[in-house]
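With one protein chain withheld, the remaining protein chains of the complex are depicted in position.
Should a chain be cited, it is by its letter among A and B, assigned in written order, with residues numbered from 1 in that chain.
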Amino acid sequence: MTSQQQPTGAQPVRRRNSRSRRNQLAGLLFVAPALALVLIFFVIPLGMAFWMSLHNWPLLGKPRFIWFDNYSRLLQDTQFWISLRFTVYYTVIVTIAIFAVAFPLALYAERSRPLTKLYRTAFFLPVVVGFGSASLLWAWLLDVDSGLFSYVFAHLGLTDKRINLLADFDTTFWSIVVMVVWKTAGFNMIILLTGLQGISTEVQEAARMDGASSWQRFRRITLPLMRRTIALALILSVAGSMLAFDQFYIIADGGPQNRTVTAVYWIFSQSFMSFRLGYGAALSMVLLVILVVISVVQLRLLRNPEGV
Amino acid sequence: MAGSRKSSVRGLFADVRYHGFGIIAGLLFLAPLVWSVLVSFKPSVEARQPPLPPWPVDGFSVQSYDNLAQYGAGIWTYTGNSLMVSAATVVASVIVSLFAGYGFSRFRFPFKNALFVLIISTVMIPFQSILTPLFLILTKLGLQNTLTGIVLVYVTLQLPFSIFMMRNAFDAVPKEIEDAARVDGASVLRVLYRIMLPLVLPGVVTVAIFAFLASWNEFLAALILLTDQKKYTLPVLMAAVRSGQFGTIDWGAVQSGVTLMMAPCLILFLLLQRYYIRGLTAGAVK
Partner (left out) sequence: MKLLKIAALTATIVGALSSSALAQQKLTMWSRSTSEAFMPTLIKAFNEKHKTQIELQIVPSAEMVQKYATAAAGGSAPDFVSLDLVYGPAFAKSGVLEDLTDMAKSLPYFDQLSKAHLGTGTYEGRIYALPMSADASVLLWNKKLFKQAGLDPNKAPTTWAEIEAAAGKVNGLGNGINGFYFAGACGGCNAFTFMPLIWASGGDILVDNGKRANIDSPQMHDAINFYRGMVAKGYVPESAKTDSGKNFFGGFATDKIGLSPIGAFAIGNLVKNYPTVDFGVTFIPGKDGGRASFGGGDNFVVTAGRDNLQAAKEFLDFVYSLEGQTLLAKGGSLPTRADVAAEAVKSLDERYQIATEAMKIGRTPSSPVYNDIINSSTGPWKQMLNEVFFGNDVKGSVAKAQASMQSILDAAN
């Protein structure tokens, strides 16, 4: 997988220096702790995960080698495919929603006026709160008896009684989308802001002189120059959303009726609630391949934006 | 006269619109955080009611914090665990990535680029997919259900970001500064510590903030790798509090826990905002 990857543009400045063996050894020694960690806690586990996926591997008791049985079973695991489809659906919707909020915020926060920094900080604050805390916070806001929303909706007459927002798939889903947008829009705003600030003001000025309307400038200058940044923000959002777990576990318990069980949630449930470690590993392998494919495709697009 | 007056009226209108949006949007983002903090200071019975008005009507109370404090081994044990895990993750991340960043930036050795790409590309692989083998490896090493074990996992998860940050930080330091010191006969480690460290300190702070936030807030790995209740970190404890006691949920206690968990993150961010944003944008610029 990594062979397809060119070393990223960040090559160190090449300068002639003494290349004694000692120097080589020193370099290796410096990176050794990091390599050891990656080897023990990433590379080996990854290999093991594949090895385990070929076994019937209970948490307790002896593993049994079963070739690719887990993978053929996985094809018939309806809940897994439902979960995967749901995860993709969530990823698409939440990514669009985040952008719909973060882009205007970035355009707004780009201007330097008094207090802009303060607003920007306010938009950003939910980002530093953990997903776990944010989920616990929203689990309360969404609670039918003690929360805010069902009470307010009923009082404004939007619903004729207090309704349980987490009892219906659509309301659960959109509640969580709103929560995630609230939590992550600031992050995407900052990323987009970096891109916006990279666009030279002269280009914008020149276009304005030529009589281009602000929409035209946005469409013809800002957007094209922002492609790389947008692609980066997209990658981060997609990769994060495909792995969503905390919010669905803590707020919705995967409900109603297991319909918001995400892919990671199902892997967690198979591995650590039903203790089918081998099967869980097989599910993980599938998810991993999907994610690597998505990342590689997106990185390609990122590198030659014209291909978008 | 009339024209300039008109334009100043328009300017005022634009100002009002600009700040109006900023204030409303800003409040929307802040509201849930503030709401949670406020409800955590309501007496338990009031915390069970819908939170309008948001502030405690019957006077501020720390009852919810008292209730939270009595869970399991006591809230201070869990806060202590979380602090210990986060501090250790921060220190280890900084040391490991400082060395590695220096090594990758300043030295030549076989497979250097391949190794760098290997480390950075781990970011593409979801750690959730290797949680089970991680559990087995930690068990083999005798580190399952230990805070040390979970720290090592967190440090590894932070490595791609930390090393990327630190290598860039070292790359930005002109080589001549270091060479001058080397000529004076200082050892490599001494140069790193005395000359380079102060120059890459902003990068170190960034690495430290990210390591802190990630380890302080991490939930899934802690949920699985820590089994002994006395070793829970705050996020795991809070999931337990949320799951109710005696078959009843104490929302006041849940929100006091949320407040406790949010506070260090918010304070740290507000103090060190510059370094945090730098870390975020480092990726975007490259």
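Methods note: a residue touches a chain if its C-beta (ideal position, glycine included) is under 8 Å from a C-beta of that chain, and two chains touch if they have at least 3 such contacts.
If you're wondering where the values come from, they're calculated on a predicted model, not measured in any experiment.
When you scan A:61, A:114, A:157 or A:211 for touch with the missing chain, the hit is A:61. Considering the full assembly, A:166 is the residue among A:37, A:166 or A:285 that touches the omitted chain.
If you put the missing chain back, the residues of chain A touching it would be 58-61, 79, 143-145, 150, 161-164, 166-167, 252-258, 261, 265-266, 269, 272-275. In the full complex, chain B touches the omitted chain through residues 67, 70, 72-73, 135, 138-139, 142, 144-145, 224, 227-230, 239-240, 242-249.
Convention: only the chains that are shown with their structure count from here on.
Chain A meets chain B in the complex at residues 1-2, 5, 7-13, 15, 17, 19, 23-31, 33-35, 37-38, 40-46, 48-49, 52, 105, 108, 111, 113, 115-116, 118-119, 121-126, 128-133, 136-141, 143, 145-148, 150-152, 182, 185-187, 190-191, 194-195, 198, 229, 232-233, 239, 242-243, 245-246, 250, 264, 267-268, 271-272, 277, 280-281, 284-285, 287-288, 291-292, 295.
Interface residues of chain B, counted against chain A in their complex, comprise 18-19, 21-23, 25-30, 32-33, 35-36, 39, 47-52, 95-97, 99-100, 102-110, 112-122, 124-126, 128-134, 136-137, 152-153, 155-156, 159, 163, 167-168, 171, 175, 188, 213, 216-220, 224, 235, 238-239, 242, 249, 251, 254-255, 257-258, 261-262, 265-266, 268-270, 273, 276-277, 280-281, 283-286.
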